[in-house]
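Below is a slice of the complex: some chains, not all, each in place.
Labels for the chains are A and B, by order of writing; each one numbers its residues from 1.
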Amino acid sequence: MTTLMLLTIIAEENLAGPIEEEIVRLGAKGYTSSSVSGKGVSGIRDNQWDGENIKIETIVSESICKEILSHLQKKYFERYPMIAFYHPVTVIRTTQFT
Amino acid sequence: MLTSILSPMVLAFLLGIVASRLKSDLKYPDSLYQSLTLYLLIAIGLKGGYKLSLAAFDEVIWPAIAAILLCCLIPLWTYGVMRKAGRFSIPNAAALAAHYGSVSAVTFSAALAFHESLGISFEGFMPSMLAMMEIPAILIAISLARMNDTSSSTGQASVKEIARELLAGKSSLLLIGFVLIGLVVGKTGWEQVSPLFDMPFKGVLTLFLLEAGLVAGRKLSDLRKGGLLLIGFGIMFPILHAALGIWFGKMAGLSLGGATILGVLAGSASYIAAPAACRVALPEANPSYYLTAALAITFPFNILIGIPLYHEFAVYLFN
(Lines give C-alpha, C1' and ligand atoms only; values in the text may rest on other atoms or scores of the structure.)
Protein backbone atom coordinates (compact mmCIF):
# COMPACT_ATOMS: atom_id res chain seq x y z
CA MET A 1 0.00 0.00 0.00
CA THR A 2 1.37 3.37 -1.06
CA THR A 3 0.30 6.94 -0.77
CA LEU A 4 -0.39 8.85 -3.96
CA MET A 5 -2.27 12.05 -4.74
CA LEU A 6 -5.90 12.17 -5.84
CA LEU A 7 -6.16 15.29 -7.97
CA THR A 8 -9.67 16.60 -8.66
CA ILE A 9 -10.41 19.07 -11.45
CA ILE A 10 -13.85 20.67 -11.87
CA ALA A 11 -14.24 22.58 -15.12
CA GLU A 12 -16.55 23.65 -17.94
CA GLU A 13 -17.82 20.41 -19.54
CA ASN A 14 -16.54 21.28 -23.01
CA LEU A 15 -12.98 21.16 -21.69
CA ALA A 16 -13.32 17.49 -20.72
CA GLY A 17 -11.75 16.15 -23.93
CA PRO A 18 -8.64 18.37 -23.99
CA ILE A 19 -7.99 18.14 -20.23
CA GLU A 20 -8.27 14.35 -20.19
CA GLU A 21 -5.88 14.11 -23.10
CA GLU A 22 -3.42 16.51 -21.48
CA ILE A 23 -3.28 14.86 -18.07
CA VAL A 24 -2.56 11.52 -19.75
CA ARG A 25 0.17 13.19 -21.79
CA LEU A 26 1.64 14.60 -18.59
CA GLY A 27 1.90 11.15 -17.05
CA ALA A 28 -1.45 10.10 -15.51
CA LYS A 29 -2.17 6.39 -16.12
CA GLY A 30 -5.91 6.88 -15.96
CA TYR A 31 -8.73 9.12 -14.84
CA THR A 32 -12.38 8.98 -13.80
CA SER A 33 -14.91 11.55 -14.98
CA SER A 34 -18.48 12.45 -14.13
CA SER A 35 -21.00 15.18 -14.91
CA VAL A 36 -21.64 17.60 -12.07
CA SER A 37 -23.36 20.92 -11.63
CA GLY A 38 -22.22 23.72 -9.40
CA LYS A 39 -21.82 27.32 -8.50
CA GLY A 40 -18.70 29.43 -8.09
CA VAL A 41 -17.35 32.88 -8.75
CA SER A 42 -18.40 32.66 -12.40
CA GLY A 43 -22.01 31.95 -11.49
CA ILE A 44 -24.39 29.04 -11.60
CA ARG A 45 -23.68 26.06 -13.85
CA ASP A 46 -26.58 23.66 -13.59
CA ASN A 47 -28.25 23.45 -16.98
CA GLN A 48 -27.35 22.83 -20.59
CA TRP A 49 -27.93 26.45 -21.61
CA ASP A 50 -25.50 28.02 -19.14
CA GLY A 51 -23.33 24.92 -19.41
CA GLU A 52 -22.50 22.32 -16.79
CA ASN A 53 -19.26 21.03 -15.30
CA ILE A 54 -17.15 17.93 -15.59
CA LYS A 55 -15.33 16.49 -12.57
CA ILE A 56 -12.11 14.70 -13.48
CA GLU A 57 -10.28 12.69 -10.82
CA THR A 58 -6.88 11.19 -11.36
CA ILE A 59 -4.54 9.33 -9.03
CA VAL A 60 -0.94 10.32 -9.66
CA SER A 61 2.37 10.78 -7.93
CA GLU A 62 2.90 14.09 -6.18
CA SER A 63 5.33 15.33 -8.82
CA ILE A 64 2.99 14.60 -11.73
CA CYS A 65 0.17 16.18 -9.74
CA LYS A 66 2.13 19.42 -9.52
CA GLU A 67 3.06 19.32 -13.18
CA ILE A 68 -0.57 18.89 -14.18
CA LEU A 69 -1.60 21.73 -11.91
CA SER A 70 0.97 24.14 -13.29
CA HIS A 71 -0.07 23.19 -16.83
CA LEU A 72 -3.75 23.81 -16.07
CA GLN A 73 -2.93 27.06 -14.35
CA LYS A 74 -1.10 28.36 -17.39
CA LYS A 75 -3.53 27.17 -20.03
CA TYR A 76 -6.98 27.45 -18.47
CA PHE A 77 -7.22 28.90 -14.98
CA GLU A 78 -7.43 32.57 -15.84
CA ARG A 79 -9.99 32.17 -18.57
CA TYR A 80 -12.39 29.39 -17.68
CA PRO A 81 -14.69 28.59 -14.75
CA MET A 82 -12.59 25.97 -13.02
CA ILE A 83 -11.13 24.73 -9.74
CA ALA A 84 -8.60 22.05 -8.81
CA PHE A 85 -7.46 20.51 -5.53
CA TYR A 86 -5.73 17.39 -4.27
CA HIS A 87 -5.19 15.24 -1.21
CA PRO A 88 -3.29 12.03 -0.42
CA VAL A 89 -4.97 8.63 -0.73
CA THR A 90 -3.77 5.09 -0.05
CA VAL A 91 -3.86 2.72 -3.00
CA ILE A 92 -3.25 -1.01 -3.16
CA ARG A 93 -1.33 -1.75 -6.32
CA THR A 94 1.06 1.07 -7.13
CA THR A 95 1.78 -0.44 -10.54
CA GLN A 96 -1.61 0.60 -11.88
CA PHE A 97 -0.91 4.27 -11.23
CA THR A 98 2.76 5.02 -11.80
CA MET B 1 -53.28 36.14 -35.58
CA LEU B 2 -54.42 35.19 -32.12
CA THR B 3 -54.56 31.52 -33.09
CA SER B 4 -50.86 31.61 -33.72
CA ILE B 5 -50.07 33.14 -30.37
CA LEU B 6 -52.48 30.85 -28.62
CA SER B 7 -50.74 27.77 -30.00
CA PRO B 8 -49.68 25.00 -27.59
CA MET B 9 -46.04 25.82 -28.43
CA VAL B 10 -46.19 29.47 -27.38
CA LEU B 11 -48.35 28.75 -24.36
CA ALA B 12 -45.95 26.06 -23.18
CA PHE B 13 -43.15 28.63 -23.33
CA LEU B 14 -45.22 31.02 -21.22
CA LEU B 15 -46.04 28.22 -18.78
CA GLY B 16 -42.32 27.56 -18.45
CA ILE B 17 -41.72 31.21 -17.56
CA VAL B 18 -44.54 31.15 -15.02
CA ALA B 19 -43.22 27.92 -13.51
CA SER B 20 -39.76 29.34 -13.05
CA ARG B 21 -41.10 32.58 -11.54
CA LEU B 22 -43.10 30.47 -9.09
CA LYS B 23 -39.85 28.66 -8.26
CA SER B 24 -41.42 25.38 -9.33
CA ASP B 25 -39.33 22.25 -8.97
CA LEU B 26 -40.19 21.38 -12.56
CA LYS B 27 -36.90 20.54 -14.23
CA TYR B 28 -36.03 18.57 -17.31
CA PRO B 29 -33.40 15.89 -16.89
CA ASP B 30 -30.32 16.92 -18.90
CA SER B 31 -30.61 13.96 -21.17
CA LEU B 32 -34.20 14.85 -22.07
CA TYR B 33 -33.06 18.31 -23.10
CA GLN B 34 -30.25 16.79 -25.16
CA SER B 35 -32.59 14.23 -26.73
CA LEU B 36 -35.13 16.89 -27.70
CA THR B 37 -32.36 18.95 -29.27
CA LEU B 38 -31.10 15.95 -31.26
CA TYR B 39 -34.63 15.22 -32.41
CA LEU B 40 -35.36 18.77 -33.55
CA LEU B 41 -32.10 19.09 -35.47
CA ILE B 42 -32.55 15.72 -37.19
CA ALA B 43 -36.20 16.35 -37.99
CA ILE B 44 -35.56 19.83 -39.39
CA GLY B 45 -32.63 18.59 -41.45
CA LEU B 46 -34.39 15.54 -42.87
CA LYS B 47 -37.54 17.36 -43.87
CA GLY B 48 -35.54 20.25 -45.31
CA GLY B 49 -33.40 17.87 -47.35
CA TYR B 50 -36.39 15.96 -48.59
CA LYS B 51 -38.13 19.17 -49.64
CA LEU B 52 -34.92 20.44 -51.22
CA SER B 53 -34.82 17.27 -53.33
CA LEU B 54 -38.15 18.35 -54.81
CA ALA B 55 -36.90 21.84 -55.73
CA ALA B 56 -35.05 22.98 -58.87
CA PHE B 57 -31.49 24.29 -58.60
CA ASP B 58 -32.24 27.80 -59.85
CA GLU B 59 -35.13 28.13 -57.42
CA VAL B 60 -32.70 27.59 -54.57
CA ILE B 61 -29.50 29.34 -55.58
CA TRP B 62 -30.55 32.98 -55.11
CA PRO B 63 -32.21 32.45 -51.74
CA ALA B 64 -29.06 30.59 -50.66
CA ILE B 65 -26.87 33.51 -51.65
CA ALA B 66 -29.20 35.89 -49.81
CA ALA B 67 -29.02 33.71 -46.70
CA ILE B 68 -25.22 33.55 -46.72
CA LEU B 69 -24.95 37.29 -47.27
CA LEU B 70 -27.26 37.96 -44.35
CA CYS B 71 -25.33 35.89 -41.90
CA CYS B 72 -22.02 37.45 -42.96
CA LEU B 73 -23.25 41.02 -42.67
CA ILE B 74 -25.24 40.78 -39.46
CA PRO B 75 -22.34 39.86 -37.13
CA LEU B 76 -20.12 42.61 -38.59
CA TRP B 77 -22.59 45.35 -37.96
CA THR B 78 -23.83 43.92 -34.67
CA TYR B 79 -20.26 43.78 -33.37
CA GLY B 80 -19.65 47.39 -34.34
CA VAL B 81 -22.84 48.66 -32.75
CA MET B 82 -22.24 46.69 -29.57
CA ARG B 83 -18.71 48.04 -29.22
CA LYS B 84 -19.59 51.66 -30.00
CA ALA B 85 -23.14 52.25 -28.85
CA GLY B 86 -23.25 49.49 -26.26
CA ARG B 87 -19.70 49.99 -24.90
CA PHE B 88 -19.42 46.24 -24.46
CA SER B 89 -15.97 44.66 -24.09
CA ILE B 90 -14.49 42.89 -27.10
CA PRO B 91 -15.48 39.36 -26.01
CA ASN B 92 -18.98 40.44 -25.01
CA ALA B 93 -19.57 42.30 -28.27
CA ALA B 94 -18.27 39.35 -30.28
CA ALA B 95 -20.43 36.89 -28.36
CA LEU B 96 -23.54 39.00 -28.96
CA ALA B 97 -22.61 39.24 -32.66
CA ALA B 98 -22.27 35.46 -32.83
CA HIS B 99 -25.70 34.95 -31.28
CA TYR B 100 -27.55 37.47 -33.44
CA GLY B 101 -25.76 36.45 -36.61
CA SER B 102 -26.56 32.79 -36.14
CA VAL B 103 -30.11 31.42 -36.17
CA SER B 104 -32.63 29.75 -33.88
CA ALA B 105 -34.05 26.42 -35.02
CA VAL B 106 -36.96 26.76 -32.62
CA THR B 107 -37.96 30.26 -33.69
CA PHE B 108 -37.74 28.95 -37.24
CA SER B 109 -40.06 26.07 -36.39
CA ALA B 110 -42.50 28.44 -34.71
CA ALA B 111 -42.53 30.50 -37.92
CA LEU B 112 -43.30 27.38 -39.97
CA ALA B 113 -46.14 26.49 -37.62
CA PHE B 114 -47.44 30.06 -37.85
CA HIS B 115 -47.55 29.89 -41.64
CA GLU B 116 -49.09 26.47 -41.70
CA SER B 117 -51.84 27.42 -39.30
CA LEU B 118 -52.70 30.51 -41.38
CA GLY B 119 -52.50 28.45 -44.57
CA ILE B 120 -49.76 30.59 -46.14
CA SER B 121 -47.51 28.59 -48.44
CA PHE B 122 -43.71 28.86 -48.44
CA GLU B 123 -40.79 27.17 -50.15
CA GLY B 124 -40.21 23.68 -48.73
CA PHE B 125 -36.43 24.05 -48.88
CA MET B 126 -36.28 26.73 -46.18
CA PRO B 127 -34.78 24.35 -43.57
CA SER B 128 -31.69 24.07 -45.75
CA MET B 129 -31.31 27.85 -45.34
CA LEU B 130 -31.38 27.30 -41.60
CA ALA B 131 -28.60 24.73 -41.95
CA MET B 132 -26.46 27.13 -43.98
CA MET B 133 -26.98 30.08 -41.65
CA GLU B 134 -26.00 28.47 -38.40
CA ILE B 135 -22.22 28.48 -38.47
CA PRO B 136 -20.75 31.35 -40.56
CA ALA B 137 -21.74 34.19 -38.23
CA ILE B 138 -20.24 32.44 -35.22
CA LEU B 139 -16.93 32.04 -37.04
CA ILE B 140 -16.92 35.64 -38.15
CA ALA B 141 -17.69 36.90 -34.66
CA ILE B 142 -14.94 34.82 -33.09
CA SER B 143 -12.45 36.00 -35.72
CA LEU B 144 -13.41 39.60 -34.97
CA ALA B 145 -12.61 39.05 -31.32
CA ARG B 146 -9.29 37.40 -32.17
CA MET B 147 -8.24 40.19 -34.53
CA ASN B 148 -9.14 42.97 -32.13
CA ASP B 149 -7.90 41.43 -28.95
CA THR B 150 -4.12 41.66 -29.18
CA SER B 151 -3.69 41.00 -25.47
CA SER B 152 -4.99 37.47 -25.86
CA SER B 153 -2.59 34.95 -24.43
CA THR B 154 -0.97 31.98 -26.08
CA GLY B 155 -2.63 28.62 -25.95
CA GLN B 156 -5.78 29.89 -27.63
CA ALA B 157 -7.34 27.78 -30.31
CA SER B 158 -6.78 29.16 -33.80
CA VAL B 159 -9.80 30.26 -35.82
CA LYS B 160 -9.16 27.41 -38.22
CA GLU B 161 -9.33 24.94 -35.36
CA ILE B 162 -12.55 26.55 -34.20
CA ALA B 163 -14.00 26.35 -37.71
CA ARG B 164 -13.28 22.63 -37.78
CA GLU B 165 -14.83 22.21 -34.36
CA LEU B 166 -17.93 24.14 -35.28
CA LEU B 167 -18.47 22.21 -38.51
CA ALA B 168 -17.98 18.94 -36.68
CA GLY B 169 -20.04 20.33 -33.80
CA LYS B 170 -23.22 18.43 -33.18
CA SER B 171 -25.73 21.00 -34.37
CA SER B 172 -24.22 21.71 -37.77
CA LEU B 173 -23.21 18.11 -38.26
CA LEU B 174 -26.77 16.92 -37.66
CA LEU B 175 -28.36 19.68 -39.70
CA ILE B 176 -26.03 19.35 -42.67
CA GLY B 177 -25.84 15.55 -42.41
CA PHE B 178 -29.59 15.07 -42.36
CA VAL B 179 -30.22 17.64 -45.07
CA LEU B 180 -27.97 15.46 -47.23
CA ILE B 181 -29.72 12.28 -46.10
CA GLY B 182 -33.11 13.86 -46.81
CA LEU B 183 -31.87 14.89 -50.26
CA VAL B 184 -30.80 11.36 -51.07
CA VAL B 185 -33.53 9.14 -49.65
CA GLY B 186 -36.42 10.59 -51.61
CA LYS B 187 -40.11 9.97 -50.99
CA THR B 188 -39.84 6.27 -49.99
CA GLY B 189 -37.15 7.01 -47.45
CA TRP B 190 -38.92 10.04 -46.07
CA GLU B 191 -42.16 8.13 -45.60
CA GLN B 192 -40.39 5.42 -43.63
CA VAL B 193 -39.35 7.88 -40.95
CA SER B 194 -41.95 10.63 -41.12
CA PRO B 195 -44.13 9.00 -38.42
CA LEU B 196 -41.29 9.80 -36.04
CA PHE B 197 -39.73 12.91 -37.53
CA ASP B 198 -42.69 14.73 -39.02
CA MET B 199 -45.99 13.95 -37.34
CA PRO B 200 -45.06 14.47 -33.69
CA PHE B 201 -42.81 17.44 -34.51
CA LYS B 202 -45.02 20.18 -33.06
CA GLY B 203 -45.58 18.14 -29.93
CA VAL B 204 -41.85 17.79 -29.40
CA LEU B 205 -41.48 21.50 -30.04
CA THR B 206 -44.04 22.09 -27.28
CA LEU B 207 -41.92 20.04 -24.89
CA PHE B 208 -38.79 21.91 -25.89
CA LEU B 209 -40.41 25.31 -25.47
CA LEU B 210 -41.62 24.46 -22.00
CA GLU B 211 -37.97 23.87 -21.05
CA ALA B 212 -36.88 27.02 -22.90
CA GLY B 213 -39.45 28.95 -20.88
CA LEU B 214 -38.08 27.54 -17.63
CA VAL B 215 -34.61 28.83 -18.47
CA ALA B 216 -35.84 32.13 -19.90
CA GLY B 217 -37.81 32.71 -16.70
CA ARG B 218 -34.69 32.31 -14.62
CA LYS B 219 -32.77 34.64 -16.92
CA LEU B 220 -35.37 37.37 -16.41
CA SER B 221 -33.74 38.12 -13.07
CA ASP B 222 -30.53 38.88 -14.96
CA LEU B 223 -32.27 41.52 -17.06
CA ARG B 224 -31.33 44.20 -14.55
CA LYS B 225 -27.64 43.43 -14.96
CA GLY B 226 -27.85 43.97 -18.70
CA GLY B 227 -30.06 46.98 -18.21
CA LEU B 228 -32.38 48.80 -20.56
CA LEU B 229 -29.68 48.89 -23.20
CA LEU B 230 -29.71 45.12 -23.58
CA ILE B 231 -33.51 45.06 -23.75
CA GLY B 232 -33.40 47.73 -26.43
CA PHE B 233 -30.84 45.87 -28.51
CA GLY B 234 -32.68 42.59 -27.99
CA ILE B 235 -35.79 44.04 -29.61
CA MET B 236 -34.26 46.42 -32.14
CA PHE B 237 -31.83 43.94 -33.73
CA PRO B 238 -34.41 41.27 -34.59
CA ILE B 239 -36.74 43.87 -36.12
CA LEU B 240 -33.99 45.34 -38.28
CA HIS B 241 -32.56 41.98 -39.27
CA ALA B 242 -35.96 40.57 -40.07
CA ALA B 243 -36.83 43.52 -42.28
CA LEU B 244 -33.50 43.12 -44.06
CA GLY B 245 -34.09 39.40 -44.42
CA ILE B 246 -37.55 39.85 -45.90
CA TRP B 247 -36.23 42.41 -48.36
CA PHE B 248 -33.33 40.11 -49.36
CA GLY B 249 -35.80 37.25 -49.66
CA LYS B 250 -38.05 39.21 -51.99
CA MET B 251 -35.09 40.18 -54.15
CA ALA B 252 -33.99 36.54 -54.28
CA GLY B 253 -37.39 35.57 -55.66
CA LEU B 254 -38.88 33.93 -52.59
CA SER B 255 -42.64 33.90 -52.09
CA LEU B 256 -44.31 35.98 -49.38
CA GLY B 257 -44.11 33.07 -46.94
CA GLY B 258 -40.54 32.15 -47.86
CA ALA B 259 -39.33 35.74 -47.52
CA THR B 260 -41.00 36.08 -44.12
CA ILE B 261 -39.29 32.91 -42.94
CA LEU B 262 -35.92 34.15 -44.19
CA GLY B 263 -36.64 37.31 -42.22
CA VAL B 264 -37.42 35.30 -39.12
CA LEU B 265 -34.12 33.43 -39.55
CA ALA B 266 -32.19 36.68 -39.88
CA GLY B 267 -34.03 38.18 -36.90
CA SER B 268 -33.60 35.16 -34.65
CA ALA B 269 -30.76 34.66 -32.21
CA SER B 270 -29.06 31.30 -31.69
CA TYR B 271 -29.15 29.54 -28.36
CA ILE B 272 -27.95 26.07 -29.13
CA ALA B 273 -24.79 26.37 -31.24
CA ALA B 274 -23.70 29.89 -30.30
CA PRO B 275 -23.66 29.64 -26.48
CA ALA B 276 -21.69 26.40 -26.60
CA ALA B 277 -19.17 27.88 -29.03
CA CYS B 278 -18.80 31.08 -27.00
CA ARG B 279 -18.25 29.22 -23.75
CA VAL B 280 -15.22 27.57 -25.32
CA ALA B 281 -13.86 30.22 -27.69
CA LEU B 282 -14.82 33.39 -25.81
CA PRO B 283 -14.79 32.33 -22.16
CA GLU B 284 -14.26 35.94 -21.06
CA ALA B 285 -17.67 36.88 -22.46
CA ASN B 286 -20.38 37.00 -19.84
CA PRO B 287 -23.27 34.55 -20.36
CA SER B 288 -25.58 36.89 -18.44
CA TYR B 289 -25.41 39.19 -21.46
CA TYR B 290 -25.65 36.87 -24.41
CA LEU B 291 -27.94 34.23 -22.95
CA THR B 292 -30.27 36.78 -21.42
CA ALA B 293 -30.45 38.78 -24.64
CA ALA B 294 -30.98 35.75 -26.88
CA LEU B 295 -33.24 33.68 -24.67
CA ALA B 296 -35.09 36.06 -22.37
CA ILE B 297 -35.56 39.02 -24.70
CA THR B 298 -35.23 38.23 -28.40
CA PHE B 299 -36.68 34.74 -28.35
CA PRO B 300 -39.96 35.59 -26.60
CA PHE B 301 -40.20 38.82 -28.57
CA ASN B 302 -39.94 36.91 -31.84
CA ILE B 303 -42.37 34.20 -30.78
CA LEU B 304 -45.02 36.50 -29.34
CA ILE B 305 -44.76 39.69 -31.40
CA GLY B 306 -42.03 39.35 -33.99
CA ILE B 307 -43.37 36.62 -36.25
CA PRO B 308 -46.82 38.20 -36.75
CA LEU B 309 -45.17 41.60 -37.15
CA TYR B 310 -42.73 40.37 -39.78
CA HIS B 311 -45.63 38.75 -41.60
CA GLU B 312 -47.43 42.12 -41.71
CA PHE B 313 -44.29 43.79 -42.98
CA ALA B 314 -43.90 41.14 -45.69
CA VAL B 315 -47.52 41.58 -46.76
CA TYR B 316 -46.89 45.33 -46.99
CA LEU B 317 -43.66 44.83 -48.95
CA PHE B 318 -45.14 42.31 -51.38
CA ASN B 319 -48.08 44.54 -52.31
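In this section, contacts are C-beta pairs under 8 Å (C-beta built on N, C-alpha and C of every residue); 3 or more make two chains touch, one makes a residue touch a chain.
Computed from a predicted structure; not experimentally measured.
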What is the full stoichiometry, given one copy per chain type is shown? A x3, B x3
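To be clear about the criterion, only the chains that are shown with their structure count from here on.
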Roughly how many whole angstrom separate the Cα centroids of chain A and chain B? 34
Going by the contact rule set out above, which residues of chain A touch chain B in the complex? 12, 14-15, 35, 43, 47-52, 74-75, 78-81
Given the complex with chain A, which residues does chain B contribute to the contact? 30, 33-34, 153, 155, 215, 271, 275-276, 279-280, 283-284, 287-288, 291, 295
